[in-house]
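A protein chain is absent from this complex, but the other protein chains hold their places.
Note that the chains take the letters A and B in the order they are written out, and that residue 1 is the start of every chain.
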Amino acid sequence: MKLRVTVNGRERIDDVEPRLLLVHYLRETCGLRAANVGCDTTSCGACTVHLDGQAVKACTVLAVQSDGRSVDTVESLTGPDGSLHPVQRAFHEHHALQCGFCTPGMVMAAVDLLRENPRPDEAQVRAGIEGNICRCTGYHNIVAAILACAGPAAPAEPTAGQP
Amino acid sequence: MGSILGTRVRRVEDEGFLTRGAVYTEDVQDDRLAGALHLTFVRSPVAHARITAIDTSAANGSERVLAVYTAADLGSGPDAVPPQPPSLPMFPPGMAQPLLASDVVRYVGEPVAAVLTAQPYDGEDAAELVAVGYDPLPVLTDPVAAARDELLLFPEVGSNTAFDLAVMAAAAAEAQGVELPPPPPDPFDGCEVVVRRVLHNQRIAPAPLEGRAAAATWQDGRLLLWCSNQGAQAVRQTVAAMLGVPLEGIRLITPDVGGAFGGKFFAEPEHVVCAWASRRAGRPVRWTETRSENLLSMHGRGQVQTVTIGGRRDGTIEAYHLDVVQDAGAYPRIGSMLPALTAMMASGVYAIPTVLTTARSVVTNTGPMGAFRGAGRPEATAAIERAVDLFAAEIDMDPADVRRRNMLAPFTEPVSVPTGTVYDTGDYAVALDKVLAAADYPGLRAEQARRRAAGDVRQLGVGLSCYVEITGAGMEPGVFKENGSVQVHEDGSVTVLTGTSPHGQGHATSFGMIVSDRLGIAMDRITLRWGDTDLVPEGAGTGGSRSLQQGGAAVQRATDDLIEIARGRAALLLEVDPEDVEVDVEHAGLRVKGVPGVGVTFAQLAAREELRVRAEFSSPGPTFPFGAHLAVVEVDTESGAAEVIRLVAVDDAGTVLNPLIVEGQIHGGLAAGIAQALYEEIRFDDDGNPLTGTFADYAIVTAMEVPTFELVGMETPTPYNPLGAKGVGEAGTTGATPAVQNAVIDALAHLGVRHVDLPTTSQRVWRAIHQAREGAR
Partner (left out) sequence: MIPATFDYLRPDTVEQALAALTEHGDEAKLIAGGHSLLPMMKLRLAFPSVLVDVGRLDGLSYQRIDGDEVAIGALTRHCDLVSSQLLASEVPLLPHVAARIGDRQIRHRGTIGGSLAHADPAADLPVAVRALGGSLVAEGPGGRRRIDVADFFVDYFETALGPDEMLVEIRVPRCGAEGWSYQRFSRRAHDWAIVAAATVGGRVALANMGAVPLRAEATEAALAAGASVAEAAALADAVTEPTADGHADVDYRRHLARLLTRRALEAAR
């Protein structure tokens, strides 16, 4: 069936079978192979991309469910001049990747987390990436990298009685 | 400009990985694989059965199925595969796994048939069309029961034992013409205190995020095989033996690899069937396993350990016996010989006068046992460190004091320890002191005492592990070597070849640092290549934490040799004596001593004549990194749930080349160590059905299950290589598991609990508390 979807800012029209998983549509049809498949049970998050700006596991979304929507993958984060997104730069600085298989999904999960909560603490970062499994790093440097991207501390909360 | 060695150089690998993604086997786009067909396996759903029939008619009748292969196909025709050799020469030939099962299946997941489809999505549909008849046979899942040989899994072999340490030791002694000393009559005779316990070091899944994958095509009668692996040369050798083709008939290419952790040594039946199918079909063939398939047969650990420890009430340990029953799984693989490494490291950091290890590997109707990060040494450490704590509890002495009392004294030259193993350098007491200081041990004990007195629901446990482990051991006895090549090109760039096989460890960065430091060529102009057997025909791959100490040393030697050759050429060119020529790192070349501005760059020399050197490095032996880990856990004594709140790790792997990369390796190992202590276990029911077949059931740890780690540095160099480096990749797993297990038990010690088996799940902890309370009445 016909699928119309904006991938990394460019509209595509493709003919797909209903059971085609979004992750395979991105990898095989669109040639965007950074997202990986690491499990069968929506557990590992290596396939994480953004659907209408929200992180989702592309292995558990049918390509046809993204019809008329926009999908962004890690390949869209790099600037046209090759400059790294701050999250990518932080991952590099903090050695937050080793074999790299979980990395595209982890980066997209981190970007989404920071977009929703620009100043997470360590516990919130760990909870924010609990859907992304890494076997290499022990998460230590990934957490450090994401915290390094967190903005400055929130301004003081207004006290009672003030608006 | 200071040297970059020892500094936190960021990785050259990262940019591609972060922006476009690395290129793993399934990602490879190559003209030679155009039009590739897809292979899907039909696997046994039962653990032990006779195959009564394989009906391929429905599959063959489907227009989406291009071919169906069974053992009969593989065994016929001019391209027939030979009878399969045992996976390692020491195993009984009768226990070799066939590529596809023909009369008996021996584990759930064993490949029985393979289907070829044009589209990958049609593969599972096609596999469902193959109908296999099974006549169930009795199932063995307990290696201890299997060791009694009452039910034989391989009747022609006559025993379920695939490997026996005593038999191997006797054979080795005979080959060397020496006599083995007789075992001591009763090692524990005369000990004031003797403690004995059965421990389970549970089966774990290495579970790299990228599973197994292969892509095969034949060109001019030669096999081109891409596959995810940790040593192309060894995979090529095993493919050659399993396929029955000469070595030169195969080129093995290693794409980026998404982790391995010991699960990707050698060739698997599936790789070979993929290659064979490509030849039979006359088309390229690709295969990628699913996670469910991966969890069926990529396993490690799996030892039943009986420890007996004896000594005096003053804390002196006099004797230790470790008996291992290694679960071999259905067909012996590398996991079945790992007890030999366990035996080598059985006594750990201690100077125990009498140490005895007995071990055998026994087949069961479960996944074939491979290696997992540490490969036999975490098993040894978990046993001795648990035994020491049991001994300490029995004599009511602080576990840190017992350890210190029994440790080998510091040594900077090789010493032979009670197991006969020769350790290179070690200072175990300092590692222990450092970890106790970093953790504030007295403060922790005070907090623990406070919570005990107050009867807090959440109790604190402090667990120690002092470890030493063997790295760089390799597969060939007595061989500890690697090769490396360095070539400077006329444009000033450098190509380095290595026989190692990185899959996350950052060799391009580490080896690049070595070359850059010596030649003065920038890291971004240095390219590391590996894993292509046409380019690097010899090599021992990456495993056993060998790569920097042997591979890096080889690259360093090749660089030094290249400098010597360049020096000679420069001397001729500049018409001076070679002794008057020195390296000019600033200009990436050589210059005449004392005469600034007179020199030649390596690039210029390369333009005149190829400038390339290959070197080999041989270590006098394996090296022995060591350390001390301290875990602090909180146990909810009402629910049994345990949580690691601190993990303090002192790890000494000799001289540190890149602290960033070393720390990363330790972090990963610590997480895996915690995982084995608290969460992960591959389990089967009594019929051999897997109970932990997906990441939903198998408790692989996320960021929520591990803390931020506290690392303390320590460097005791080894004299065995010019880098002073020992291996570090497996240190974390080796030390952390017993530290965490000991901590959980320590949290419950005041309730009378002496032991909780791995993994210390909340149910196990709750039961232990209850049993102790019942026992106290």
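Heads up, the rule we're going with is that a contact is a pair of C-beta atoms (placed from the backbone, for glycine too) under 8 Å apart; a residue touches a chain by one contact, two chains touch by 3 or more.
All of these numbers come straight from a predicted model, not from anything done at the bench.
Trainee: Among B:163, B:226 or B:766, single out the residue that touches the unshown chain.
Mentor: Considering the complete complex, B:766 is the one touching the chain left out.
Trainee: Looking at B:131, B:699, B:751 or B:772, which residue reaches the missing chain?
Mentor: In the full complex, the listed residue that touches the missing chain is B:699.
Trainee: For chain A, which residues lie in contact with the unshown chain of the complex?
Mentor: Touch set of chain A with respect to the missing chain: 1, 17-19, 21, 37, 40-42, 45, 48, 51, 54-57, 59-62, 64-65, 67, 109, 112-113, 127-128, 130-132.
Trainee: For chain B, enumerate the residues touching the unshown chain of the complex.
Mentor: Interface residues of chain B facing the absent chain: 120-121, 123-125, 290-292, 638-639, 641, 679, 683, 691-692, 694, 696-697, 699, 701-702, 704-705, 761-763, 766-767.
As a convention for this text, only the chains that are shown with their structure count from here on.
Trainee: At what distance in angstrom does the C-alpha mean of chain B lie from that of chain A?
Mentor: The separation of the two C-alpha centroids amounts to 30 Å.
Trainee: Applying the document's contact rule, which stretches of chain B touch chain A when the two form their complex?
Mentor: The touching residues are 10-11, 13-15, 17-24, 27, 121, 207-211, 256-259, 261, 290-292, 503-506, 660-661, 663-664, 667-672, 694-696, 700, 702-704, 706, 708-709, 732.
Trainee: What part of chain A is in contact with chain B in the complex they form?
Mentor: 17, 19-20, 24, 27, 33-36, 38-41, 43-44, 46, 74-75, 77-78, 82, 84, 88, 91-93, 95, 97-104, 107, 122, 125-127, 129-143
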